[in-house]
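All protein chains of the complex are present and in place, except for one that has been dropped.
Order as written gives the chain letters A and B; numbering starts at 1 within each chain.
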Amino acid sequence: MGSPVNSVPPNGALLEVEDLQVTFAAGGREIRAVAGVNYAVEPGRTLAIIGESGSGKTVGCRAIMGLLPAGTLISGSARLRGTELIGLSDSQLRKYRGSDMAMVFQDPARSLNPTMRVGKQITEAIMTHRKVTKAEAHEQAVELLRLVRIPAAERRFFEYPHQLSGGMRQRVVIAIALACRPKLLFADEATTALDVTTQAQIMELLLELQQELGMALVFISHDLGLAASYADEVVVMYAGKIVEQAPAKRLFGAGGTVKMRYTRALLDAIPHLERPAHTELPVVSGRPPDPAALPPGCSFAPRCPSAADDCRAKEPALTEHAPGHRWACWHPCENGGAA
Amino acid sequence: MALAQQIQLQTGGSGARGSARRIAGSPALRVAGRRLLSAIPVLIGVTFLTFVVMSTLPNTTAQAILGLNASPSAVIALNHSLGLDQPFWVQYWHWLSNVLHGNFGTSIQGQSINHELASRVPTTLMLLLYALVVSVVLAIIVAALAARRPNGIADRLSLAVSVLGLSIAPYAFALVLIIVFAVKLAWFPVLSGPVTDPSSFFRNLTLPAASIGFGLFAIYTRLLRADVVEQMQREDYIVTAKAKGVAPWRVLIRHALRNSMFNLITVIGLNLGGLIGAAAIIETIFQVQGIGNDLLNGISQHDEPLVEGIVLVFALVTVFGNLLADLAYAVLDPRIRYGRSTS
Partner (left out) sequence: MAAPLPDVQLATPTPPPLPSLINARQLRAQRMGRALRLWVPAGILIILLAICFLLPLVTTLPSATRGNIIYNNEPPFSQGHLLGTDVQGVDIFSQLVYGGQVAFEISLAVTAIGIAIGGTLGVVAGYASGWVDALVSRILDILIAFPALVLALVIAQGLGPSEFHLILALSVFGIPAVGRIARGATLVIRGLPYITAAELAGTRRWRIIARHIVPNIVPGIVTFSLLGIGVVIILEGALDFLGYGIQAPQPSWGNMIANGQQILSAQPEYVLIPSIALLITVAALNMLGDALRERWGVQ
């Protein structure tokens, strides 16, 4: 039998998140976007948080960074190298934001200030946290541009975002995030807005940089395929909660054992070359639930092909049923084999 | 932003090489040049329209010159010698060719209009610039303070003051200012005197500029505040800036405000036309020796050449104001200045 997840993951972790909850007020209703999430990341390791839109994956990470609008209720614990981040004031949190932990965003076209030179946007990140002269910051910025493999870095320093291609813009965003050599990097759908080739390049870049700098990388995506290729540990979220959590090898490797129907469905939805042509992709019917009006019992029950009465009656808890592998389901998959 | 959009459709310029070369060869200047050319028909249209309007109205110029007791034949004779009985398009042609030679003709008082314009235009320009600059600067400050905390105290106050500024008639406001500051407090003179040095500049032009500027301040503040708040709440690059750990004030000023200035410039350009009308009334109230005052006098005296000349100047200012705004936009917005470069 498993043990309920109340205890804190082992020490040595760079980021320890415990029972994180985020609630908004919108249109007169309270929306619990994140309803109790626990995970940990160690330096040099990659965690993938996978989920549909509305699952709370982005909100949770932004809450840790302190990027949610004022008036949002955040509770729980998120410790960065032992320092508790939840509950800090914005000016306190700002010391860590951009220097110890950083974030790369989804749409490079909109994430950069269109009227500010690219280099200046990087030096701004540097000079916010370090006492250096403008010239030194300039040097460091050019170095960063080289680090993210942008050719002709000295020239590019003076260019504006619209003069760069999408892939290069994303590299600039990464350069900004890495300006102060953070120990923790969030990549929020960092490759979603890019074409597939560029996607691969950026992911490779991120992993190389992770090795070089010894960072912990948390990447957020809806693409389980990315998680399979690049992550060490995978967390699957649905309706604000974690529904499956395991090392990537356990889920995707040979004899992989995916237990959750939801994860199974996400996997099955990835197109495979081996399938015969013109096969219909199996998709999950229905839509993610409205966070303000969650059904009783398991949140996935309305869409789950193997839902039973006990699923609709009572919500399953996230439990470690197998070593390192947690899931929350009354009727998990029998075997993890492909459909 | 017609100009800006046109440029964005046509950019093919290359990347960073040297500012002067960039701008000189840039698409911005080419489209601006085209815009300049298209302004000419507008100018002609405006002045022609004035002629048409004035000619359809009963022509009492000669009568006005000679006085009420003049005999009808004298009036007709004077009309003829002044060329006022010719069809308006002929008159317009004469006037236009004179103007293109730099000669604005003589007013019915017999004065050279060129001279009149030369001595009066600077005063009006000073007044307008004074009003414009102060209202823009104040608007930026107030909008920034208001946008810092939407629906906070500063915000509500700025909104209230803006409604006031938009709703008050400039001429009524001018009189109120006179009551308070010139009569009761005697800080400023009631009537404006000549502006010869900085101190007389402030003494004589502050109340008139405030009368005009309050309305402008209201418009600009509302616009800026709305724009900045929208940027801060909607735009992704603001989130990036915050994620860098930049302090909220810096994010507001260096990122949001900076990008909101473009809309402001457009609106300033668009407003120039109405500004002139307001200036005319204000000049009359305070007896400022500018062309607004002259215009109103000219109209009442049926002084066609004078009115035409001043209207042309007004139209020029309006058109060039818009053009300047377009150009400023083109120069300041790097998306337009540098176009796209392949990479």
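The definition used in the following text is that contacts are C-beta pairs under 8 Å (C-beta built on N, C-alpha and C of every residue); 3 or more make two chains touch, one makes a residue touch a chain.
Computed from a predicted model, the values in this text were never measured in an experiment.
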item	value
Hidden-chain contact residue, picked from the options B:98, B:114, B:200 or B:284	B:284
Absent-chain contact - pick from B:175, B:247, B:267 or B:328	B:175
Residue touching the undisplayed chain, where the options are B:73, B:196 or B:300	B:300
Given A:73, A:152, A:270 or A:283, the one touching the chain that is not displayed	A:73
Omitted-chain contact residue, chosen from A:24, A:39 or A:238	A:24
Where the unshown chain meets chain B, residue by residue	41-42, 45-46, 49-50, 53-54, 56-58, 163-164, 166-172, 175-176, 178-179, 183, 273-274, 276-278, 280-281, 284-285, 295-296, 299-300, 307, 311, 314-315, 318-319
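One rule holds for everything that comes next: only the chains that are shown with their structure count from here on.
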item	value
Between chain A and chain B, centroid-to-centroid distance (C-alpha), Å	52
Chain B-facing residues of chain A, complex	65, 67, 69, 90-91, 94-99, 102-103, 105, 107, 110-117, 121, 124-125, 128-129, 155, 158-160, 162-165, 168, 173, 176-177, 179
Chain B residues within the chain A interface of the complex	15-16, 233, 235-237, 239-248, 254-255, 258-259, 332-335, 338, 340-341, 343
